[in-house]
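Left out: one protein chain. Kept in place: all the others.
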Amino acid sequence: MSELTGRLAVFKTYKLYVGGKFPRSESGRVYEVTDSKGTWLANAPLASRKDARDAVVAARKAFGGWSGATAYNRGQILYRVAEMLEGRRDQFVAEVAAAEGLSKAKAAAQVDAAIDRWVWYAGWSDKVAQIAGAANPVAGPYFNLSSPEPTGVVAVLAPQDSSFLGLVSVIAPAIVTGNTAVVVAAEDAPLPALSLAEVLATSDLPGGVVNLLSGRTAELAAPLAAHQDVNAIDLAGADADLAKDLEIAAADNLKRVLRPTPPNWSADPGTGRLLTFLETKTVWHPKGT
Amino acid sequence: MTFDYAPAPESRAVVDIAPSYGLFLDGEFVPASDGKVFKTVSPSTEEVLSEVAQASAEDVDRAVKAARKAFEKWSALPGAERAKYLFRIARIIQERSRELAVLESLDNGKPIRESRDADLPLVAAHFFYYAGWADKLDHAGYGANPRPLGVAGQVIPWNFPLLMLAWKIAPALATGNTVVLKPAETTPLSALFFADICRQAGLPKGVVNILTGDGSTGAALVGHPDIDKVAFTGSTEVGKAIARTVAGTDKKVTLELGGKAANIVFDDAPLDQAVEGIVNGIFFNQGQVCCAGSRLLVQESVAEELLDALKRRMRTLRVGDPLDKNTDIGAINSAEQLARITALAEAGEAEGAERWSPSCELPDSGYWFAPTLFTGVTQAHRIAREEIFGPVLSVLTFRTPAEAVEKANNTPYGLSAGIWTEKGSRMLWTADRLRAGVIWSNTFNKFDPASPFGGYKESGYGREGGRHGLEAYLNV
Partner (left out) sequence: MTWRYARRYAPLVTMPITVPAYGKEAAGRLASMADVTADDGALRRFLHGLPGVDEVGLQARAATLGTRSIKTTAKAYAIDLAISMIDLTTLEGADTPGKVRALCAKGVHPDPTDRTAPKVAAICVYPDMVATAKEALGDSGIHVASVATAFPAGRAALPVKLADTRDAVAAGADEIDMVIDRGAFLSGRYMDVFEEIKAVKEACARPGGTSRSETGGGSAAHLKVIFETGELQTYDNVRRVSWLAMLAGADFIKTSTGKVAVNATPPVTLLMLEAVRDFHAATGVQVGVKPAGGIRTTKDAIKYLVMVNETLGEPWLTADWFRFGASSLLNDLLMQRQKLSSGRYSGPDYVTVD
């Protein structure tokens, strides 16, 4: 809240991020976001099932271009995102501190780790095929090469307990390999996610590659898990009961499911998340004259 | 006088099928707990080959307990020792390959030429390949000292009974898991013979358990609370049910399911080889192959020529006795499968596609379906969308590469695809865009233990074969 003696601050209207645009929820509804002490911070859009549907459409539309971009290009764009994050570091520190009830120093550590993680993932774009692919020595006169490819549209339930570091840790690995994502922000702490959208929108990331929704996780996750045009779902932000229900719904079109694991977002993430949303394509071709 | 090939049957005498078999549980053959049995028949004659035990939920529990008990020592063995067991198994399979090939043709109905020249060599090769991995797992790219998962519950289909067993058991054992495997209801015999191979190899009891039974046995197995891994090859419908069953558990799952592969022939294709590839793509194993090239997408400018050549080639296919070494197309595996193929083919006609088969005499008894071609098929026809799992090819045309790719990808499946062109850049362009796990370019239906196999989308997830195939059985 602004000091009476100072100038009156200009509030930010937080919006969804869908297809590179910042719409309000089609439901026209918002919900109150408070800090850890219950003080009002902002109204966040209460995204609806239809917003989720629109986000999937946007993600699918973006998939061809993003997955077809060169790995070098994707790496450049992700690195650009990190640069932009660095430039807005103070804003994220403030938002994370408010959202998670952290001291400024602890919040700063979270934001720094998040930016560093983003850089780490950015570098994977043109390396993942070299650790996940293979030249296979088949017993015949054939060239045989296995390469990873993005699985498609990934629904991501961002972790509830880590509004920014956790968020970055689930988005970056999904998109760096060429997937597009529909991300449901932490239900009670969506503001860092909605601000991240502003960074993504100004970092050459094509619209629709990342779509961010705020609202009730369970409400948004259900249509995403059941959506026939979603290829995978990351259940990081779901509790055990919800995760089970979503996994059952995801079976309808055999989505790749990443089950929630005990969170430790500051640990070395390894390549697990990066490799989860990849398909292995194996191409055979005869060798002859 | 004409050059008619005299019958050249492979001798049945090389295989000795017992009148009945029990379950292979903890190193011994035992009857089902409730004494239930079922018969397995030869699909080419409907002759009863043997009677096998129908495993109950109680048997599943006993098998899982046996596998759990065996896991402790098996997983603690040095990899090099596990490797030696697998090498032994591979060698014994090679030694007994003729016997196993005849058995497979009898129980499955597939031609001996294929069981002899495709199934069995690949079975042995698969054990050889994964044997070599057992003591090299630290170097497999999954970090140092990757650990096995525990007990694997494996359910396999009837189209390649022994090969699917190899795809499941070889990597599981190499990585230190123990297994409970359920072969398909209509093709239980080769798995039971494999149990005997385990005995000859001296494999510790409980490491491999074979439970024969129907879908209820499979359901009990994948739903058992004490298995750590489910590996399934079969229909997409059952695959989805399994995915629901394991939801909310820690069980790791790999599913290798259905397909409706496009086989794309461009106008610059090597035509004679394309015709062979199309034939191999859809008539190999009577088309009962999940990765069968069941949708032929041919560029309009060569469609007429290609179809003429294809029909000419189809006229030389020899349908009949699976044990005759000159048979190209054997029997359909079961009456149930034959009914499904028949119904879908009738739907194709009813929906206005044009049906063609070469004239061929089909035997009186057994389950048979002539190689069949449908032209005038569109994406909207059921025969272009649903997996027929039989010797039925749907032919569609396209005008441009982009249209070919669009049509090829227009399916919920994504297991395999074929491309035929002499232009390298077009091949790579097309391969990049096809959403399928295996792309055969200027070839089709090639398999190798070193080559990962598995699908996109509703064709399942996970890969079998190659370094990739290890991941399914390691806690990584």
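Letters A and B name the chains as they come in the text, with residue numbers starting at 1 for each one.
Just so we're on the same page, a contact is a pair of C-beta atoms (placed from the backbone, for glycine too) under 8 Å apart; a residue touches a chain by one contact, two chains touch by 3 or more.
What you see is a predicted model; the values in this text were computed from it and never measured.
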item	value
Full-complex contact with the absent chain, from B:N326, B:T342, B:T378 or B:N410	B:N326
Chain not shown: contacting residue from B:D272, B:E300, B:E346 or B:E406	B:D272
Sites on chain A contacted by the missing partner chain, in the whole complex	140-142, 286-289
Contact set of chain B toward the excluded chain (per top definition)	1-8, 113, 117, 268-273, 276-277, 302, 304-305, 308-309, 316, 325-326, 422, 442-443
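Assume only the chains that are shown with their structure count from here on.
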item	value
Separation of mean Cα positions, chain B and chain A [Å, integer]	37
Residues of chain B defined as touching chain A within the complex	125, 141, 236, 239-241, 243-244, 247-248, 250, 255, 257, 412, 427, 431, 436-443, 446, 448, 450-454, 456-458, 460-461, 463, 466-468, 476
Residue ranges of chain A touching chain B (in the complex, touch as defined)	131, 134, 136-140, 142, 144, 146, 151, 231, 240, 243-245, 247-248, 250-254, 256, 259, 272, 279-286
